[in-house]
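All protein chains but one are shown in place.
All chains are identified by letter, namely A, B and C, in their written order; residue positions are counted from 1 within each chain.
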Amino acid sequence: MSIDTDSPATATTGADFTVEGLTVHYGGVCAVNGISLTVPAGRSVGLIGANGAGKTSALRALMGLVPRKVSAVRFGDTDLARVKARDMVRHGIGYVPEGRHVFVGLPVEKNLLLGAYARPWDAATRASLAEVYELFPVLEEMKDRLAGALSGGQQQMLAIGRALMSQPKLLLLDEPSMGLSPKLVETILAVLQRLKGQGLSMLLVEQNAKLTFEATSTCLVMEHGEVVLSGTSAELSHDARVRKIYLGL
Amino acid sequence: MKLRVAGIAVLAVLAWLLPYQLDSYLIHVANVVIIFAILAIGLGLVMGIAGQINLAQIALFGVASYATAILTTRAGFGFWTAAALAMLIVAAIGLLIGTPALRMQSHYLGIVTLGLALALTNWVTNAHIAGGAEGITGIPAPALPGIDLRNDYFFYYLELIVFGLALAFGLFVVRTPLGRKMRAMRDDSLAAGAVGVEVPQLRMTAFFLASIYGGVAGVLYAGLIRYVAPETFSIANMFLLLAMVIIGGRQSLVGCVVGAIALSVLREVLVDYPTYAQVAYGAVVVLTVVFAPTGLAGLPTRARGLLQRWGWLRRDTGTPPKLGDFRPYDTVERPAEQVILRIDDVSMHFRGLKALQEVTMEITAGEIRGIVGPNGSGKTTLFNVVSGLYRPTAGRVWLGERDMTAARPHTLARAGVARTFQNLRLFPLLTVRENLLVALDQTSVLGNWRYALWQPGVWRHDRALRRQADELLDRFGLTAFADAAPGELPYGTQRRVEIARAMARRPRLLLLDEPAAGLNGEEVRQLSEIVRSIRSTGVTVVLIEHNMGLVMSLCERVTVFAGGRVIADGTPAEVARAPQVVEAYLGDSAMSEDVPVATPTEAKR
Amino acid sequence: MFSSLRRRAAVMLLGLALPVALAACSAPGGDQGDAQKSDGPIKIALVDAQSGQLSSLGAWELKGARLAIDEWNAAGGINGRQIELGVFDDQGDPTVGTNLARKIASEGYIAMIGTAESAVTIAMAPILRDSKIPNITSGQSPGLVAVKSPFLFLNGPTSVTYDETLAKYIVDTKGLKKIAMITNNGGYGKGEHDAFTKSLAARGVTPIEDQVVTADQKDFSAALTTIRQKNPEVIFIGAEEVQSGLIVKQARDLGITVPFAGAAPQGTPVFADTAGTANVEGTIVSSPYLSNEVSEASKKFAAAYKAKFNEDAEMHGAKAYDGTQILLNALKTSNVATGQALADAIRATKYAGLLGDFAFDDTGVGIFATRIGTIQGGKLVAAG
Partner (left out) sequence: MQVFLQTFIGGMSLGAIYALVALGFSLVFRTMGLVNFSHGNVVMIGAYLASTFYLSTKLPFALAMVLAVGGTGLIGVIIERVLRPLENKDFDLMLIGTIGFGIVLEALAIIIWGATGNAVPNPVASAPLQLFGLRIRTYDLVVLAIAATAAVLLVFFLQSTKRGAAMQAVAMDHEAATAVGIHVGRSNALAFMLGAGLAALAGGLVGPLLYVNPTMGGALGIKGFAAAILGGFGSIPGAIVGGFAIGVLDAFTAGHFQGYSELVTFLVFTVVIMIRPTGIFGERTVNRA
């Protein structure tokens, strides 16, 4: 794997991220039923499906934010199965939560800096900040505004920027297109493609199939807590079964 | 049941015989304990049953004793006349102290009630009429024909009878419509409003009830001690009372009584070490909230759970009850085509987020309308606006001819709007039957006069409600789960309970927010059957749904949302073909061309 | 359904009828009236706050009473019987007081010493009267007299006496007429306020300023600035030790230099400590017990007190000592009478005590004079 020194957050070290047998129960409902997936080093993988299919639950469970059962979570040689959610970032996992979840009462720049909470705030952090601003110029314009005053799209950029500030080796994104206008979705897509081009490993949970297909190389399709389809994004983008899952036709 | 009756009888006899075992001092202690127990029931009602923090209960107690003292010693009234007037005064003050509850909750309510209590203490300490810091002595003893109530033993029997009535009335309230609504409000005030509970008025009622109990206790206190002083109503005693209720178990009135007796006895035993007693009850309060939030009253349940886990007690291993079939409603003629809900240029903004932008739509009576759209497109926000949880930033909402833009949830519920919630909002501490009963009861808060004057009326009303609930349970196939806690049920069953609860009000307009989420294939089929049957009774149904198969098969019209706007509206087939819809969902308009379009009726699942 | 209801009702009725029938035979609580046995120790109760904010008063009173009783017991008791002191904690709460009044009645105590807080004593008085238990209290509120209980006696003067003496000294002796008042609305403060105002009115003097504060007020800027503007010659304080200390401290900070005047609390070390020793210089105090050096008797008492408890005696201990002595003398003269006879014996007792010469009138007050002292060099000395 080549390391692109110009990129904001690509200390790719060639580690594969593997999950086996992930199961999540929510108050009697089985939200995720024993799924397994792999994100090869430097690749991006999409996890798509209609709402309620269990994608978000799967991602949150990966992070350790909800109780789960899992046979293995490995990142390269590191076993992450017993790592607490708060320590995932120290193993190079960046997380962009669903619905953005920025720190609404703090200024934009503080939000970004908190993304680098696990690192010392030094010159390297300033450099990361500059890179995020380069990626999202609008955030620099707004850097002293409270995050809560940003528009939905800006908050989404902020959430991604915040995750990048930790210089992750793997980025977990949960529905970055949620609630955004098509134009903003394009912007987000461009960002994801750029990150992909820089060789950052990504696991993208999305409802927006097109965005996912264009931002990833392989995709898994979930339905009722299980992976029902998988393949390269190119193949799946022409698969009628995907359409059926989405539109019920 | 028989066991319980026997238990109560034994306790009553024991209480009746207790004085024979007590010397003249201990009988006095017992008398004080009973007064605290009555106070604790009042605090339990307002805090545990209705969920309102009230740190002024001791002040209400003080108001009643002072009123009795002032009216007897200064105005020369007889004890019982003064007591009656004191009850009126304390009820008025109770309503006054409850007013802030209309506007605030939780810690705000805590500090405000505490502040008002301090203000009252300050008044009695100053006012000449209240005797200042030295209080008022020489309150005449209450007299009953032939009984000398100056005798602590006879006073005990008076108190015992009053206490029995107070506890019985409290339990009666808890188990009948008023108490059920209060418990529903405590569990989930939002959902309570949505099923028509007049939350603000009910909060006032809770404070009113607490003040009545404070009043009764205060009058008895004045008659027993025949002396009042500000110290008795101090904050320290308020916290002691609070500890009684928390340790006993605030959600159970019997628990409150047990807590009151336990702490009073503890205080008496440790009377020579009051500071250590204070450490003890403070520590027990902390331990209780952390380890046993349900208090002493919850211990039997917890113990049973533990024994089961350790395998000392066999679990109830009968066959688990099964969800019955839904019994369809009788079909009525479809109402005339008229607009039942009109949403007129509605926008809803939260800080930087524009959740809805100039949404306009009309829903015709008797139709099943689907609302679809990607996550975060504003669908649930629309429901929240229509059901009165949010007040829109701009625009109007019309229900038939009525402008409902600023209406509160319970007003809308009473006007015939019912809804379910995306993440299920059943009242967790009520049984399934009680969940339905809350919604079935249509009486307004003012209808509660019956509790004071005509309890058999309440009883009869409750019986009627229960019959309706049984009928509803049966219709939705829930009879087997009637007495279960909602949280113990399978998810699909909970969803059905929520629909049954929404239907309890016999609404004109039913809003279902993702009713199929988390359901399996068979359950989705049943759901679709239920919704059709509901519509066949003339109810208009609007559902938000992600299960497109269901939407396509069920809905006559579908409205598509994206980014807070309506982007398409039409029959399911039209909508599914519309390029902007395909783009919103799949993000790709190109995909819409190479797939054959199925007709809506073909869709199954 | 109905038959079971009826059965239930029948059971209930039976449950009710049985005890009622029993009650008809014998009323519950027939334990009363076990009069003092004529052998065994003589039981005397001391009720005072042993916990809570007023517990220092309670501790002092206990020491004074204990000293007196130990002296008598060492001398052989009364009629050969030892005296037993039962100590009860009222926590400064009148309700606890009413409970304790019943408790000492049911446990066969024949007399009670205490309490130091008038409100508690007033609350207890009706019960003690009903139980015919004489009570010698350390309270000084005129409200105690208003109770009109023949079983209630004061071991010191009332506020009326304190303030009459004080007004006499200030107005008549010193000729000061521009007097400002600051009192709190608590039991003690209010009693002082009323008594002092009355004594002034009797001399045709109206206070130039009359400020009332709450018992737990901490900042007195408004009241004191108003007082300062009136330029009084002396300021009367009616408040407990700590609050008086705070008032004096803040007054000095605000540039008020005139002396303060008050009753017993202003003579205590707590007052001086809170205000700062320099600030209390010149304070005029009306007290029946100015210091341990006042008389030979007080010197003897103070020495015994110091020897027994290893701390300096002060007024409350002296008051309780006097009160206990009076009670024990009455017991001796009456041959350990109880009830009405004991009360009569106390009323008849003449006793030369640390606080002065006691001779009780019908109201239960035994002493009608206080002494005036001033604080000089940090010490309370008799005024010349």
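Here, contacts are C-beta pairs under 8 Å (C-beta built on N, C-alpha and C of every residue); 3 or more make two chains touch, one makes a residue touch a chain.
This structure is a prediction, so every number in the text was calculated from the model and none was measured.
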item: Neighbouring shown chains of the undisplayed chain, as defined at the top; value: A, B, C
item: Touching the absent chain when the full complex is considered, from C:A146, C:A201, C:L254 or C:A303; value: C:L254
item: Contact with the hidden chain (one of B:L242, B:L382, B:A413 or B:V438); value: B:L242
item: Chain not shown: contacting residue from C:L85, C:A195, C:V213 or C:A302; value: C:V213
item: Contacting the left-out chain in the complete assembly, out of B:F208, B:Y281, B:F476 or B:F561; value: B:Y281
item: Contact with the hidden chain (one of B:A75, B:A92, B:A119 or B:V265); value: B:A119
item: Where the unshown chain meets chain A, residue by residue; value: 63, 65, 85-90, 95, 97, 101-106, 110, 113-115, 117-118, 121, 162-163, 166
item: Chain C residues touching the omitted chain (full complex); value: 51-53, 55-56, 184-185, 211-214, 216-223, 225-226, 229, 242, 245-246, 250, 253-255, 270, 273-274, 276
item: Touch list for chain B against the chain that is not drawn; value: 51, 53, 99-100, 103-104, 106-108, 110-112, 114-116, 118-120, 122-123, 125-126, 235, 239, 242-243, 246, 275-276, 278-279, 281-286, 288-290, 293
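The definition used in the following text is that only the chains that are shown with their structure count from here on.
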item: Computed distance of Cα centres, chain C from chain B, in Å; value: 51
item: Contact footprint of chain B on chain C as seen in their complex; value: 8, 11-12, 15-16, 18-19, 22, 27-29, 31-32, 51-52, 89, 91-95, 98-99, 102-103, 105-107, 118-119, 122-123, 125-126, 130, 141, 143, 147, 185-188, 190, 214-215
item: Chain B-touching residues of chain A, taken from the complex the two chains share; value: 27-29, 31, 50-52, 98-99, 104, 148-152, 154-155, 175, 177-182, 185, 207-213, 224, 237-238, 240, 242-243, 246-249
item: Interfacial residue positions of chain B with respect to chain A in the complex; value: 351-354, 374-378, 487, 489-491, 514, 517-518, 520, 546-552, 562-564, 576, 582-588, 591, 594-595, 597-598, 603, 605
